[in-house]
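Starting off with a structure, shown below.
All protein chains but one are shown at their positions in the complex.
Going by the order they are written in, the chains are A and B; count residues from 1 in each one.
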Amino acid sequence: MNLNIFVQHFINALSLGSLYGLVAVGYTMVYGILRLINFAHGDIFMLGAYFVYFATIVYKLPWAVGVVIAIIGTTICGLLVDRIAYKPLREAPRISALISAIGVSFFIENFAVVVFTGMPRPVVQPPILMQPIVLPGDVRLIPLGILVPIVAFVLVGCLLWLLYRTKPGLAMRAISFDIETTRMMGVSVNRIIALAFGLGSALAAVAGILWALRYPRVEPFMGMTPGIKAFIAAVFGGIGSVPGAMIGGLILGFVEIMSVAFFPTLSGYKDAFAFCLLILILLFRPTGLLGERLEDKI
Amino acid sequence: MRKFLTALMLVLMLCTVASADDVIKVGIFNCLTGQNAFGGQLELEGTMLAHTLNPTILDKKVELVIVDNKSDKVEAANAVTRLIENDKVNAIIGTYGSSLAMAGGEVAEKAGVPVIGTSCTNPLVTQDKKYYFRVCFIDPFQGAGAATYAFRNLGFKKAATLVDMANDYSVGLGKFFRDSFKKMGGEIVASLFYQSGDTDFTAQLTALIDAKPDIVFLPAYFAEGAIVLKQAKELGATFRFIGADAMDNPEIVTLGGDAVEGFMHTTFAYDPSMPEMNETAKAFTAEWNKIHPDKAPNVNCALGYDAYILLKNAIERAGSAEPKKIRDALETTKDLPTVTGMTTINATHDAEKDMGIVEIRGGKKTFVGIVVPEV
Partner (left out) sequence: MQRIRNLILTIIAVVLFAFFLDKAPELLNGYWQRILNLIAINAILALSLNLIYGITGMFSLGHAGFMAIGAYVSALLVLSPAQKNAMWILEDIYPWLLNVNAPFIASIIIAGIVAAVFGLIVALPVLRLGGDYLGIATLGFAEIIRILITNTARLTNGSLGLKGIPAYTTLFMSWGCLGVVLLCMVCMLRSNFGGVLRAVRDDEVAAKMMGINTFKVKVIAFTLGCFGGGLGGALMGNLITTIDPRMFMITQTYNILMIIVVGGLGSVTGSIIGSVLVTTMLEWLRFVENPITIGSINIPGIPGMRMVIFSLLLIIVIIFRREGIMGMREFSWDIFFPKAKPKPKHEESNHESVLEVEDIVLRFGGLSAIDGLNFRINHGQIVGLIGPNGAGKTSAFNVISGFYKPTSGTIKFLGKSIGGLSPDEVCKAGMSRTFQNIRLFGHETVLQNVMTGARIRQKYSWWMSLMPFVFTDVLREDSAVKAQAMNLLEQLGLSEFAEEKASSLPYGAQRRLEIARALATRPKLLLLDEPAAGMNPQESDELMKFIRRLRDEFDLTILLIEHDMKVVMNVCDYIQVLDQGIHIAHGTPEEIKANPRVIEAYLGHEDTDKETDRIIERHYAKKEGQK
């Protein structure tokens, strides 16, 4: 492998990793506050991509309008999911909410099959984002590949600002610490949780849109693999930690790309590499890279 | 009074017997949902078109019983059991996806009900099976066809493969392609893998660019294939791609845009763009366009259609809809005109038919010609 090829791999990994990170941030956001592994996150992500498809391909709206519609629409769907399937289970054991999440995931996927059919659909890619920039050494970079990490980092920055510098952010962190006490402090817990869910869904929508742009195909099951991958990425970084999710996503992206780059004959084992690394990390840091350490309180 | 009732009962019973005898029940199990839904749905539409055009066989009404197998093996076995046990079908058509066909085939084999596979191309599907047939050719034949075309017709000497490790169809074709290509004297410079569900192929493609092949064999499903081609273009890959029948879908151009330009794939000898279409194919295309004016037919539709035609022919020759007799008749099918060319069922129950090559030219699927694989 020469240097040019390596640089190309590096760029590919950065682009893939930041996409994983973006999906993972939404995952971790909901987890951090509700301790709920939202298995439906990948499917909400899929809805975001479908909204863009409908807005741009079916209704031929301008691309930017499509993005706004998709974010709003997906957020509403996310809030509905929370209201219908999770809110009644706030006081229930966590497994109930988890199974409800699996149910929601099945529902959204199959509902999409019924409504949209199983046929993969194309997505409009704005040419300005897709025209490759040829760097020295024939390394190619598409503008979207730069846009994805930028959007991801900006969003993570905004999110951190929101969590650590604003009142609702404070309330969110308080809820993740102790929901009962927060409620007693006069915080409208359900509103804050809905806000967190809305944010998580909006993030899923952004990720879904960027994903659909990068890999221009939408189908009902497109959220499954990214959903699981993002879950891994979130755990890598320490589930519940926003910067952790981003770092986890990047690590996952790099592991996947670099394992193929350095061991092309073992490319069939690509996902196994990622999982092995995950388990190794957990063995040495049982709560992920940036996860909070928990001591047994006796 | 009692006599009257008995008589009435008798009449009723006779009626039901007669009506049961008047109907030929054909079961369809295909993947209408799940990961392979895009293929199964097209095949179902083809079969349904054939049924609409031929609603009766031997003057008996044909009733289609449609069951979804969810692209899942357990479900496939359940679906076939249900067709045989609950609906008492005379014969079954299906399915897209070889592993699903294998699961269903075991059940049908035991019950002695003939099944006609649509596009399950793995050699194992009909291996040791008395009751499983198919209207498609098989993977070794197709892999060899792609290799022959690349090596002989296009004159490429260095090839590589990019294979979906988790997909039996893809793994099999990749292997058969490599074997044939090497046998003809070509060189395989790289053999890379991905997993179903992947969307990012940049790592594999960059590694391929590094290996500098003339042509890459990509036995993928069309939805994945289109994305691979797109990313290859973004990365500035200069080699060409050749695929197989699963890439044959009208949507590939919509999905891949200009990135699929110049992409070739082997397929069954049918395409709406074919210059010299046989009579059956002409009729099929015309009827299809009447029902689906907004959607061009593809080989999956044609194979779904052909499966029904093959079954109809067998029942007519057998003169009966009894499963055993249908089976025997199917076995002796020879030179039956179907949409995808002349169909002959060989000793291993596979269809022997011509293989076509399609290339995307000017954003349109273009039928290039027939290739004769050097097996």
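Basically, a residue touches a chain if its C-beta (ideal position, glycine included) is under 8 Å from a C-beta of that chain, and two chains touch if they have at least 3 such contacts.
All values derive from a computational prediction rather than experimental measurement.
One chain is not depicted; across the entire complex it touches A, B. Within the whole complex, the absent chain has one touching residue among A:228, A:258 or A:289, and that is A:228.
Summary of contacts with the chain left out: across B:41, B:161 or B:313, the touching residue is B:41. The chain not shown here is touched by just one of A:106, A:161 or A:262, and that residue is A:106. Where chain B meets the missing chain, the touching residues are 32-33, 37, 41, 66-68, 70, 72-74, 77-78, 81-82, 84-86, 99, 102-103, 106, 110-111, 122-124, 127-128, 165-168, 170-172, 175, 195-196. Residues of chain A in touch with the missing chain: 31, 35, 37, 84-85, 88-89, 92-96, 99-100, 102-107, 109-111, 113-114, 177-178, 180-181, 228, 231-232, 235, 239, 268-269, 271-272, 275-276, 278-279, 282-283, 286-288, 294-298.
We take it that only the chains that are shown with their structure count from here on.
The part of chain B that touches chain A in the complex is made up of residues 32-35, 37-38, 41, 165, 190-195, 197-200, 202-204, 206-207, 209-211, 223, 226-227, 230, 234-236, 251, 254-255, 257.
Chain A contributes residues 1-2, 5, 8-9, 12-13, 15-16, 110, 113, 117-122, 125, 130, 132, 134, 138, 140, 142, 211, 214-217, 219, 221-222, 224-226, 256-261, 264-265, 267-268, 270-271 to its touches with chain B in the complex.
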